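With one protein chain removed, the remaining protein chains of the complex are shown where they sit.
The letters A and B name the chains in turn, as written, and every chain counts its residues from 1.
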Amino acid sequence: MGRKLLLDKAHIEGIRYYDVYRKNGGYAAAEKALKSMSPDLVTEEVKKSGLRGRGGAGFPTGLKWSFLAKPEGVPRYLVCNADESEPGTFKDRYLMEFIPHLLIEGLLISSFALGANRTYIYIRGEYAWIPDILEEAIAEAHKNGWLGKNIQGTGFDLDIYVQRGAGAYICGEETALIESLEGKRGNPRIKPPFPAVKGLWQCPTVVNNVETLAAVVPIINIGGDEYAKYGTGKSTGTKLISACGNLNKPGVYEIDMSISVEEFIYSDEYCGGIPNGKRLKACIPGGSSVPILPANLLLKTAKGEQRMMTYESLNDGGFATGSMMGSGGFIVLDEDQCVVRHTMSLARFYHHESCGQCSPCREGTGWMKKVLLNIENGKGKESDIDLLWDIQRRIEGNTICPLGDAAAWPVAAAIRHFRDEFEWHVRHPEEAVKRNFGLAHYADPLPVAAPAAAV
Amino acid sequence: MAEEKKLFKVTIDNIPVEVEPGTTILNAARMIGGDVVPPAMCYYSKLQGSGGKCRTCLVKVSKGSDADPRPMPKLVASCRTTVMDGMEVANITSPEVLDARKGVVEFLLLNHPLDCPVCDQAGECDLQDLSYEHGVSSTRYEFKRRTFDKIDIGDHIKLHMTRCILCYRCVFTADQLTNKREHGILGRGDASEISTYIKNSLDNDFIGNVIDVCPVGALTDRTARFKNRVWFLKPVDAHCTCDKCSGKAVLWMRGDEIFRVTARKDKYGEVEEFICDTCRFERKDAKDWVIEGPRKVSRHSVISQGHYVGTRKPQETIARVMDGRAPKLLMDIHSVSEVNMPAVDLSKIDGPAHSNDFPKNNGAQ
C-alpha cells in the first residue's frame, strides 16, 4: 500500500465533523504551529518539505510564501484556490467533501505563517453544495476556538470565508480569481505587479491550491524533512491524482510520488486497468492543458526508461516527447477513442472559457475549434493540419495569461503525436465520420536510441 | 548639490536611449521615434490601466538588465513592461517579433468586417494602418464572421460593434472622464461586446471622447453632418471659449462647412486634450470657432502617406486599402452604407462629394 498523508483518514466515519477529526489527530499541527513555532519557522518547514504547488504550475510553495511583500500597516491575504475547473481534475472537491477540516487547518497554519487575518476560499460556483460543508466546518472551528479572535490564546486572529464563483474556468488563474473575488469579470491582470505585491484589493496576497494548503498540515505534523522523504527527487510528498476516462476504477487516488505510470493505470490498488479488455491508446496525465501522449511514450520515456508519476519523469523529453504533472487530472483514452474528436472537445472548452481580453486567445481559440470541427466532420483539408499548427504556435506565449498556452498545447501535442490520425481524417472523410482510426501504431514499442557512448 | 535622477540606459533595435525609471518600453521607443516604435492598438497613455490586451506591441527583451542579463522567456507587451537599466530590446530587428505581430494582426482581422470602403474611420483607422504594414495578403479564415447590428447609443454616437477590437479604451474613457459609466464589455471570449445591455443612451459631458479614442470605426459620430470620407475634408485647428473643456479642437471642414469636430491628436493618434460634448456635437457653425490654421496630419497613417491623394474612384480606394487584396465586399456601396445616400451616385459626381450634392432632408441623419 502506498503511504498516504492527506486522505489516510478521509474514510473514517464522521471525519467531516470536528469531534471525529480532532479525535483522530486533527488540529495537532495547528496547535504545534501556533503555540510553538514562529511564522517564519513554519515557512521554513514548508521550504524544507520541498512542497510544490498542486494547482498546476508546480511552483515551490515555501519560496512563493517568502516573496510575499510585508509593508507595515497593510493587510495581507491568503486565498485558497478551489476553482478546480481544469477538465480531468476533481481532486480538490474530494478533499473538501470528505475531510473539510484538513483544509481549514491547513488554511489556519498557512495564514499564521503569512500573517493573514482574513482568508478566502474561492470555490467554483458549480460545486454548489460544498460551501455548506465548508461553512459548517468553519463554524465548528470557530466554536472550538480555532478561528476568530485570539485563537487558542495565542493572540492570532483569523476569519475564513467561502466565496462561490459562477462558472468560469479562467477564475482559476490567480489574478482572474482575485478580480472575481473583487466582484468583477474574471479578466486576468497584466503582470507585473504580481499578487505577492499587489493582489486582492491591491494588498499583498498569496493564492494557493486546496491540496497545497492541506499538505501543510502533514508537513507541520511530521516535519519538512520527513515529508521530503516521501516521493522521489524534487517531487516530494504525496499527490492527489484524479483519474478518469476509460479506466476500470476512475476516482481520486493519493499516490506517493514513487510509483510508475504503468502501475498507476494497471495495478488493482489504483485504476485497475482499462475496461472491456481494451488497450490503452493515449493519455493526458495532468489535466486537459498538458500535452497528450500516445501509449508508447506514456509508459516509457523516449530514452526507454520507465515513466514515473513524478513531476520530472512526466516532463522527461519536454514538449517533444514528454508531458506534465499539471493539476493531476489523469485522462485515459482507450483504443476506441478518436484523438481528433477529443482534441476538438478540448478546443471547444478553451474557446468557451477564454475571457476575451487579448486577441490571440480570443480569436485563435475559436478558430482552432472550427477547423477541428471541420476535420472531425469530414470537411477538413490537408492544409488544415498545418493551419492548426500555425494558429496554436501564434497563440502560445503571446497572451496575457497561460490560458492561451493551455489552449495551444493540447492541439500541438495531438498533431505532433497523432498526425497520422489527422491525415487519415482529411483523406478519408467518409470513413472518418463512421469509424475511428483505432489504436494504430500508438502502442508499439519505440525504438530506443543507442546510448551516446556506443557511437 | 541636488541629487541627479538616475536614468536607465536601454537599447531598442540597437539604438540607445536614456529614460527615467518607470518608463515603459513603448514610451522609451517613442522617445527614439521612427520605425522602432511598436504599434499600439489598445494602450493609451492618457488612460490609466489601458494596454496589454491587443498584443500588437509585443517585443523581445534579449537582455533583461545589467544586473540580470537573462533574456525574458516570452515576448512582452511593450506598453506594459517597464524598462530596466541596461535592458536590450528587439522590435523590428527580431523576426520572432515580426512573426508574432503578423499573427496578432491576423487575429485582429479575423472577425473584422474589412469594410474599409464604407467605414467612416477609413483613412484614420489604426487597424487599417496596421494591416497595411503587417498584414497578410489574404485571409485564411474560412468561416462566417461574427456580426452585430449597428446601434445608436444615444443621439450622438453610433456603435458598430462588428468592427470593435475590444481594446477597452472607451470603457476606461467613460470610467475616467465621465461621472457615470453606462456602457461596458459584456459577454465573454469572442462573444464579448461593447454594450449598454439594455438600450441606454450614452449621455455624459465627456462621453464623446470615446469616438476619438476608438482605434477603429466602431464608435462614430452620428452628428457628423453627413458622412464623408475623411480625406475629402480639410482638418483645421480651432478653439473656442468653453466652460467645460479647453475648447481646443480640430474642425473637419469643406469650405465653410464644419462636418465634424474632434479633439486634436498627436502623431501616435492619441488625443492631446479631451474635449467636451458641447464642442464636439453642438458647435457646428464656423462662427462658434476661432480658426488657427490647417492641421498637419503628422501621424503615421495611410492618409499622410498620400495613398489617397487625388483618389476619386472608390474602386481604386478599395484596392489600396486592401493592400492589393481582392475586395471581399463586392457589393453596391449604397446598399450597405449610410456613408452616402442612395439617391446619389458618388462616382457620377465630379470631384469629392459635398453636402450640396445631397438632398437636404435625406442628407441629415
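Keep this in mind: contacts are C-beta pairs under 8 Å (C-beta built on N, C-alpha and C of every residue); 3 or more make two chains touch, one makes a residue touch a chain.
Please note the rule applied: contacts and distances are computed from a predicted model.
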item: "4Fe-4S dicluster domain-containing protein", "NADH dehydrogenase subunit E", "Nitrate/nitrite transport system ATP-binding protein" or "ABC transporter" - which is the UniProt name of the missing chain; value: "NADH dehydrogenase subunit E"
item: Contacting the left-out chain in the complete assembly, out of A:G106, A:P188, A:G224 or A:G329; value: A:G329
item: Contact with the hidden chain (one of A:S242, A:S359 or A:T399); value: A:S242
item: Hidden partner chain, touching residue among B:C57, B:I185 or B:C214; value: B:I185
item: Contact residue for the chain not shown (choose from A:R341, A:K381 or A:H428); value: A:R341
item: Touching residues on chain B - with respect to the absent chain; value: 180-188, 195-198
item: Chain not shown, touching residues in chain A; value: 75, 84-90, 93, 118, 124-129, 161, 163-169, 180-186, 201, 242-246, 250-252, 284, 288, 329, 331, 333-334, 337, 341-342, 345-346, 348-349, 352-353, 355
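Everything below uses one rule, namely that only the chains that are shown with their structure count from here on.
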item: Where chain A and chain B are represented by their mean Cα positions, the distance between them in whole Å; value: 41
item: Chain A - residues contacting chain B, complex; value: 168, 185, 190, 351-360, 362-367, 370, 387, 393-395, 397-400
item: Residue numbers on chain B that touch chain A, as the complex places them; value: 51-55, 58, 74-75, 77, 80, 99-100, 103-104, 106-108, 110-111, 140-141, 143, 165-166, 168, 185, 187-192
